[in-house]
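Omission of a single protein chain aside, the complex is shown with its protein chains in their original locations.
For reference, chains read A, B, C, D and E in written order, and residue numbers begin at 1 within each chain.
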Amino acid sequence: MNDQRPDLRPTDGFDVPRFSDVATFMRLPRVTTLEHVDVGLFGVPLDLGSGFRMGSREGPAAVREASRTARVENPTSGVRPFDLVNAADVGDAPVHPMKLDASVESIQRFVENLHEHDVWPLAIGGDHTITLPILRALGKARPLGLLHFDAHLDSWDVLYDTTVNNGTFVRRSLEEGLIDPTRVVQIGQRVWSGGEGNDLEFAHNAGFTVITYDRFEEMGRAAVIDETRRVLGDEPVYITYDIDALDPSEAPGCAGRAPGGLSVRDSQMILRGLTGLNVIGGDVNEVSPWLDPAGITQVAAACLAFEILCLMSTARAKASD
Amino acid sequence: MNDQRPDLRPTDGFDVPRFSDVATFMRLPRVTTLEHVDVGLFGVPLDLGSGFRMGSREGPAAVREASRTARVENPTSGVRPFDLVNAADVGDAPVHPMKLDASVESIQRFVENLHEHDVWPLAIGGDHTITLPILRALGKARPLGLLHFDAHLDSWDVLYDTTVNNGTFVRRSLEEGLIDPTRVVQIGQRVWSGGEGNDLEFAHNAGFTVITYDRFEEMGRAAVIDETRRVLGDEPVYITYDIDALDPSEAPGCAGRAPGGLSVRDSQMILRGLTGLNVIGGDVNEVSPWLDPAGITQVAAACLAFEILCLMSTARAKASD
Amino acid sequence: MNDQRPDLRPTDGFDVPRFSDVATFMRLPRVTTLEHVDVGLFGVPLDLGSGFRMGSREGPAAVREASRTARVENPTSGVRPFDLVNAADVGDAPVHPMKLDASVESIQRFVENLHEHDVWPLAIGGDHTITLPILRALGKARPLGLLHFDAHLDSWDVLYDTTVNNGTFVRRSLEEGLIDPTRVVQIGQRVWSGGEGNDLEFAHNAGFTVITYDRFEEMGRAAVIDETRRVLGDEPVYITYDIDALDPSEAPGCAGRAPGGLSVRDSQMILRGLTGLNVIGGDVNEVSPWLDPAGITQVAAACLAFEILCLMSTARAKASD
Amino acid sequence: MNDQRPDLRPTDGFDVPRFSDVATFMRLPRVTTLEHVDVGLFGVPLDLGSGFRMGSREGPAAVREASRTARVENPTSGVRPFDLVNAADVGDAPVHPMKLDASVESIQRFVENLHEHDVWPLAIGGDHTITLPILRALGKARPLGLLHFDAHLDSWDVLYDTTVNNGTFVRRSLEEGLIDPTRVVQIGQRVWSGGEGNDLEFAHNAGFTVITYDRFEEMGRAAVIDETRRVLGDEPVYITYDIDALDPSEAPGCAGRAPGGLSVRDSQMILRGLTGLNVIGGDVNEVSPWLDPAGITQVAAACLAFEILCLMSTARAKASD
Amino acid sequence: MNDQRPDLRPTDGFDVPRFSDVATFMRLPRVTTLEHVDVGLFGVPLDLGSGFRMGSREGPAAVREASRTARVENPTSGVRPFDLVNAADVGDAPVHPMKLDASVESIQRFVENLHEHDVWPLAIGGDHTITLPILRALGKARPLGLLHFDAHLDSWDVLYDTTVNNGTFVRRSLEEGLIDPTRVVQIGQRVWSGGEGNDLEFAHNAGFTVITYDRFEEMGRAAVIDETRRVLGDEPVYITYDIDALDPSEAPGCAGRAPGGLSVRDSQMILRGLTGLNVIGGDVNEVSPWLDPAGITQVAAACLAFEILCLMSTARAKASD
Partner (left out) sequence: MNDQRPDLRPTDGFDVPRFSDVATFMRLPRVTTLEHVDVGLFGVPLDLGSGFRMGSREGPAAVREASRTARVENPTSGVRPFDLVNAADVGDAPVHPMKLDASVESIQRFVENLHEHDVWPLAIGGDHTITLPILRALGKARPLGLLHFDAHLDSWDVLYDTTVNNGTFVRRSLEEGLIDPTRVVQIGQRVWSGGEGNDLEFAHNAGFTVITYDRFEEMGRAAVIDETRRVLGDEPVYITYDIDALDPSEAPGCAGRAPGGLSVRDSQMILRGLTGLNVIGGDVNEVSPWLDPAGITQVAAACLAFEILCLMSTARAKASD
């Protein structure tokens, strides 16, 4: 870490009780300048791309509250992200509360600005529409690898005559050259429309590596980690985690509850098993806090964001060497 | 009632227990043809016009469930609406789950179709955007009187550079000649932006009769009823009830919770005091069921819809004489 | 108070924190003998008489928990019931979890046993069926006066070909000579079936004094108290409080939520205004705790039971003079 | 599919948003005639057979709401039930809200009527009492095979001197010759009374195949599927799924919460593994929605009903060949 | 407003949607220097002084979230506080999560520091213990007037052998000369221990003006305002609002739920009627968000804090003239 730079790290839970003061992502400083930030956590309070249930626009606020319990060391990989990078809460990407397209554009500009300041983005959604504008900001130079956790494939072509929404980001990213189909891994899928010309067929035709939940169970975590590493390789990777990848018992607070899914533990162990991967950005999305009065969904989301941060900070530290 | 017509009335709670079978508005038949319908209850599951919290797209479903307890006789006015008119659940107006403008248009077409079949509309929202397309369908021939219960004035000009949303329907209706400003009564207002060119000033300048919650308390119910009757007169009136007119203790399930508001009782007694008014349509809106785990908001909404139905059925019976 | 008798009173909140130990009604001792008990509080966990929503069988448990905050002095009347009588939690009346009629009989026997031991009963329901067997146990010698708070009249003749259920206890009590129709006061009614031969008509024909919620508002509390006192006179009175008499905002946890109702405050002030009335028993019923995640319904029920206890303890002390 | 017959299938989620209109099982048409129906989904809103907590009478309504997300293709077996059969929501079996025995009879008559119209029944409870009258309607001709998921054995002889309730249906069915003991498989059991003459002993003595949860874990899913197939064979089978078979973390909304149970995933995979089984009817029961504010229990129930439907539609299609 | 000073005001709801970004009190800037602040809003996350139910340490976080809907103009008094003063969120007073006395001291030091910087304090609790250290910081120079809304008198001498806790601050403040007994007004009381040497007697003996809830109802709002103004006069006044002053239907989220209490409306109108009072500080306390899944308690608290801010900003503006 550069000596001249401020050391941006979470408020220490041994100094200030976790219930105290304004809630920020992982108790990090809410900064208004990007100068010294390596990884920027931000909210994307957009739910206008949702075909079913709303409410994920309140996801960022809920995850900020839930991340009061965030820790500093990964118990499995031993990674201590805040020793590796300066991280900060850089606020929310601006959205239009009623216009999907305008929001998608302003999210892209927000991430482009982070990118120009060499701040790596870690977003909290918001519905799954948000990944497209982030990829548009990040994937211009060259297509990225994509690691995609989800109950769904998000490869529909059109949903209610709309091409950009929470069910299409993968297909759009592919069409726009933002992702490299040979370096796409999808994990946890168990809902698709089926029939001819369906989304599962699309994924296979595109050359994606699809580890449906059925396949995940058959392969086991270790093989999944191996295959994922092999497919994603050493080039830059973006990770997007739709919270409905989780079983509803672990994440009741989302629109797309699909019983028979991943556990947080599964997800943690896969992500920890990928330590060293060149992860340059990520997001956790689809948290709708009002659907979950006990609030465990946002706790899960905060934990998964921490896992992605561990990967990003390792990659960033390596990149800075 | 015409002998040839089927008698569309609620399933009798003495025959079939209230918890049984598919939930429809007030346990009325869900019809697919409009032929014999005098008053059509329908949902408008739109929340894309909301500047703050989402979820009212699930309002119609929640009110259908809550209206399992609906009764057949008004305890104060004695009106028995189902003895006066054929009422039915005519389904939901079609909406686009992601496009506000397209939804506004399809809602209008849906109500125009009701209108063409001489079915009087009673809508359950959905956010308060829904009233504009309904008025566009109903107020073409001549401007209507408007009775508007709300914590807000809904007379903003523009909200986030959008002109049609849940905060502007009154101003738009006025501009489009759908309502007659000398026959507009607004009741329960207690939130406005203030400052110059504000929404309260607009209402006064437009010539509306604004009975803010402060004025309501000073006047008392009887005087409010008198003034409302006097202003609205004998010509056709549309009633729109934003559930946030109620105190949050009576309606926690809405985005715009503004403490210090009307009670359901206040609203019931005002509406009952207006029996005989020429009410040709109405709506209850902004119910967001996920915000209220006990579900009293939708119970309140169902009750208020019943009050409006009592007024509409009386007017319709008179019109049919 | 007799010196030889144990002084049965609540655990003192200054000695043992209110959150501590087993929950009993008003933190009173749970006794297994009736010897020294003047007033016996008991649960009646029956909901098999409910035509709509279930759950009031868990009412007694919920009210026991909620009555951890019960106090010892009435702030308006100044009555201190535990200085006047020995009160105790005498457990629950036995019920059959699946058979309504068998339960009704065992409840009656339970109260008869209390009666034989000269223990005055204060019951916590359970649905409103429970009042009939209690009156059968208490009203054998001579018809009682009845003070009945409720959103409904509970004077149906038959409900689903069943004569004893939560909608018929008043009519049955009258037919069986358990109550004196000239000494019946009903307060808070606002839901009835209407039409010919309806329940409201029945009440008027029977000679009851019906203070519907409309009349309550017109008369005001003071006049209601006066009329109630006048009608009930000095002879023994039984008080039954259906929690749905309250507005749903104050008691969301009941099956019969009817917006536009009494407040706890209204009820407290009426009951306090009746201090000196010869109240020899009472109940609070229809608390369904699962419908109210915040739990205010059972808090209200515990408060209203305390008000009835204040009246009973005053009457009992007078009777013991 | 016969060309003359209407094609009864779910409203397409790509045409009409899932949050829209009246809720029916799996968005199927709510038909009032049985003419063209192969499989009839219906509610049985009965909870009078419950020895403990009530509320499952509201299960059918909750599952109808939750099944708004129902899909059309099984992701593991590939079965597309609505391509195989005409399915419809045929309403609720009539029940008496206070009388258990009368309800049991009317449920039987309702299913007999379905049977006479050659409509295969798929019921949503309701407490577990409901299976007996369904079996009485279906098992007259010859004893059926039974696949029974449950935390309990439901083989008590008498519960509170009642022989037909939610804990006795298996024993009664055996006694009445409705099921063939050599073709009974029970899965997931982990609660029994123990001691002499207990319910577990009864099951073994009767010759049932009992795969307690302990055994399930030891055997693994594949062996369970094999044994189940072997025992049930090719003859007609009825499947009953008590939602308390699931772990409470996956189904908090039921009376009999017994930690340490099946997952929805376990259940899905067992049921999918039984594709081809001759399943001629089934039910999912014991959903008590008020116990689960997040509503995942009814989502699970809807999913399991879909799995049973996949089996039934395959069997029905084969039968129609 | 001084030109050199930054203009600290809420983020405008027309610019940035209310659901966006980090939650601060009333969407005010979270400042880390006190230089330009006139009124400092801060949290006091202490609940160790509670004799009953815990959880108010999470009150400040909940009120920050709920105050996303805060407005800028008082609809009755017309006061626009952010035009009058610079207000800011100055964070939370430091507390020890397990030690009551240490917390009380650090709260006092925190407020002393505000005082030294001429920042007027507006605190959000936390339990009612917090008022004592604030008064210790403010009332050193001369005893203050006190306006105290509460269901309780908070004048116990000792609670569980502890002298500083959430039931004693009034007595301690009097003993320490922090408040002037001739200028103390208590409103809304309805729970006291009674008996000899009780807390109500203490209040009367001390010379306080006690407007119990009974007296409040008898007097009416206007008379209460008059008497309060008369008693408090022109000298500095501190306002403390215990959220349990409200009826539980309006504030279920607090430990001391006492049915039959003030409405938010009552409180708003009293406070608005006191515009011009020399209010130099205040607090709202006892919000326990987990007790209220719908979250209306924190909405009420945010509204009441706004009312106190209106009074403080008027007084401050006058003081700055």
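One rule holds for everything that comes next: a residue touches a chain if its C-beta (ideal position, glycine included) is under 8 Å from a C-beta of that chain, and two chains touch if they have at least 3 such contacts.
Source: prediction; values computed, not measured.
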item: Contact list for the unshown chain, restricted to visible chains; value: A, C, D, E
item: Listed residues A:29, A:97, A:194 or A:293, member touching the removed chain; value: A:293
item: Options C:10, C:97, C:261 or C:282, residue touching the unrepresented chain; value: C:97
item: Residue of C:23, C:39 or C:284 touching the missing chain in the full complex; value: C:23
item: Interface with the undisplayed chain - residues on chain D; value: 51-53, 159-160, 189-195, 212-214, 217, 247-249, 252-253, 256-261, 291-294
item: Missing-partner contacts on chain E, residue numbers; value: 47-55, 57-58, 96-100, 159-162, 165, 290-291, 293
item: Footprint left on chain A by the chain that the document does not show; value: 13-14, 17-19, 68-69, 71-73, 75-76, 78, 80, 247, 249-250, 263-265, 268, 293-296, 299-300, 303
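As a working rule, only the chains that are shown with their structure count from here on.
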item: Contact-graph separation of chain B and chain D, given in steps at minimum; value: 1
item: Touching two or more other chains - residues of chain D; value: 17, 19, 57-58, 97, 293
item: Chain contact topology (line, ring, star, complete or other); value: other
item: Chain-chain contacts as defined at top; value: A-B, A-D, A-E, B-C, B-D, B-E, C-D, C-E
